[in-house]
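A short worksheet on the structure shown next.
Part of the complex only, each chain left as placed.
Naming follows writing order (A, B and C), and every chain is counted from residue 1.
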């Protein structure tokens, strides 16, 4: 329990409605009750992290519906509070935070949606400063936020480092004649130099697979795979630690597919796969990444129509919070936040 | 079918996102995709009708949860379009419309909530011009909007006329020691002179009742009761017509408890009662009220946790639309809109 | 609206918890909050109508689960109040009412269950006085209550008259080698002389049928069939009126299969069939039976696991109430209540 010696609080950098006056069940839903970006007061400018939705699910290969993900996550996130007990950090003190609304989408074209979302994302807040956390939508949408992040960071040669939580590898080639799908975002990002496969780790991968070839892309390009099964051993955890040490302060993007979590904890997703992380295990792995220099992130594949008790959207809201807390505890360690 | 000779369109008075560019499943949810009231452009000022939520359910006698009603209705209303086919009216052309957010509430006190909500409501838009459509919350919240409306209309002596859709009479005395409940809003409104019981009609009342005394208040004060069973006969409909003729252009408030609709169409409510209106029948009765001079309205008792397919919130969104369309078709007939 | 001239109230014959003191969501669930039969005070003896459950679903031909029907109907019936607005009758004033618990069942044998339930039913309350309303369970259980009723009434020669609400005829022969099923209760009751097919009407029958032969039994034995489609015409309603006139004050049993109601209003049932009555239409037809001399009744085929919003159990609770109200308004017209 890390909170006992909390120092004197600096003033909040994010204005949240006081829940002990204005209840969490009241008001227009924004991510975590953060202000809409147009309403952030000047003394809280520039915004440090902006959250926005990409309500698109046309890239799926199985069950659609993640276009309603951002709306569901906004509603579920009303109960997210700002202080991270385990990290001992108040994200609203460390950061100016805002909800930037939803990107435009082109529901009948994956590529056009990604272009439109990327263009939108590139202009949010103060591009050279504000970091972006996108909420999907299906995993194809991650490409848009990765590209926008890479461009906003000055198009670093060699691309960004990448921490990838997922049950699936998402480096597939064309499916049904289309190369832009929710199974391919990292293939595109790698081929365009936005991320560096040699500094990419995919955590939580599990079977069954279509063919043994599914792993080839990762092997050829040097993506490190830490399967779910690996994560149940000390050796597997060490490999994540080694990876984190290896990337050090490099600019890093974190992508979180909710289906890395087990369907008991996250039934509301399009391609659920039994035998995954509990939310507690996922949070532990995320907390392990403290120190990483996060410059962008996403949480994707929340499908509310398969989420009768709302626990998937709630898990996604918690993951958003974990990512922001991760950035908060890392912000002292890395230069620019 | 009333639309074939639609005249040349005047410019829209409400700016809606173009759904053929920005999809209905995208963006921050506001009622019917109307603008937040703070963002209405000056040329659309003053706002004609403002919609707002009162997220309170502490007045219920059975099942709570309607505090989440405004949020659910906002989401469901994303698919409401502006043109009323049967009336031949485009509400966005006739009116400047806006979402004013949610009122403050005091979850542990019905009376304090009503006071806080009423104070909030009194200041929305341009008080002497803007009319208010409140979304509950339980039926106790209607009192707040009735009082705010009455005050904004200049506290007319004799009170407002009232069209009341409900399965229940809601004129009860204290329950469990409390006089302010969802069973009592009209008793208070009548006793404070806000509404005139002799110009009040309660439509859709049905059994079972607690005691035969439940009807006494209405009989003593002259409230006209048109039961569900009455509405299945021509004579019953005539009594509504006569009522409407009698109130003529009087300033009129319309309160719509979603439980006047049958649980098959509106399961998500706190005190459901089998044997009620279909939505089509309810819409017909609402359309019958064309010509009434509506100066305020509410839609209450939507309980999302009992609404697994979301049809109750959708029905409430349609009722909101019917009320606004009613006001739109009546606005030529009455003076001030 | 029948209530305006309600005369001075006699003392209540059934002691209900005062809902304005002890809420309807509190306490052990009994049917309509009636007392458990063992706790009825002596001044309310003998009980006039006893309600009991038969939690058996082993007779079904499609979807099981109605064994949980009695429990679900008890819970849903907590919101049933005693005064029937349309009939103008307070069932708690007219009758001493009680919940007699559930009968024994033999889950692996339909015939043994019916025998056990019938033996139990024969001893409830004061057999020569107390009338029985059974809650299923699948429709096979009706046989047990019919037989118990017939025996308690002194085994009248010629059997009882029968009013039967259902989508199905339930006069089938053996299925999968078993003659006792939920498709056959009336075949057995007729063949054993418990009911008189010539004074039996089946209301609400609708297709599709397995074969045209399904109607043969009814035609051969003289059961009057009034299909759902018939009920949409004045001629069909007249046939019900004629039937009621024909049976006059004869001892009559009423059996109500919830699937006569449309799946929109009663999804939670084992063999749902689209295109049936609304609850309002069903209540109207029940109210048409005022004057019938009811000596026993049942409500069957509620399957809670297919009833996500709870509206089927609620509809069944209302049907129970309508039946008791029917008995109450008829009790002045017929001798013995």
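We adopt the following convention: contacts are C-beta pairs under 8 Å (C-beta built on N, C-alpha and C of every residue); 3 or more make two chains touch, one makes a residue touch a chain.
All of these numbers come straight from a predicted model, not from anything done at the bench.
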* What number of copies does the complete complex in this structure file have, with 3 given? -> 6
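Here is the rule we use: only the chains that are shown with their structure count from here on.
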* Structure fact -> Busiest interface, counting C-beta pairs, is B-C
* Looking at mean CA positions, which chain is nearest the middle of everything shown? -> B
* Would you mind pulling out the distance in Å between where the CA atoms of chain A average out and where those of chain B do? => 41
* To do: Note the residues in chain A that touch 2 or more other chains, in rising order.
  => none
* **chain C-touching residues of chain B, taken from the complex the two chains share** => 61-63, 175-176, 205-212, 214-215, 219, 225, 227-230, 232, 262-265, 267-268, 271-276, 278, 306-308
* Quick one: in the complex, what on chain C touches chain B? -> 1, 3-4, 6, 9, 19-21, 23-25, 79-86, 88, 90, 262, 264-265, 278-280, 283-284, 308-311, 314-315, 318, 321
* **Of all residues in chain A, those that touch chain B in their complex** => 21-23, 25-30, 36, 53, 55, 67-68, 70-71, 74-75, 99, 101-105, 107, 308
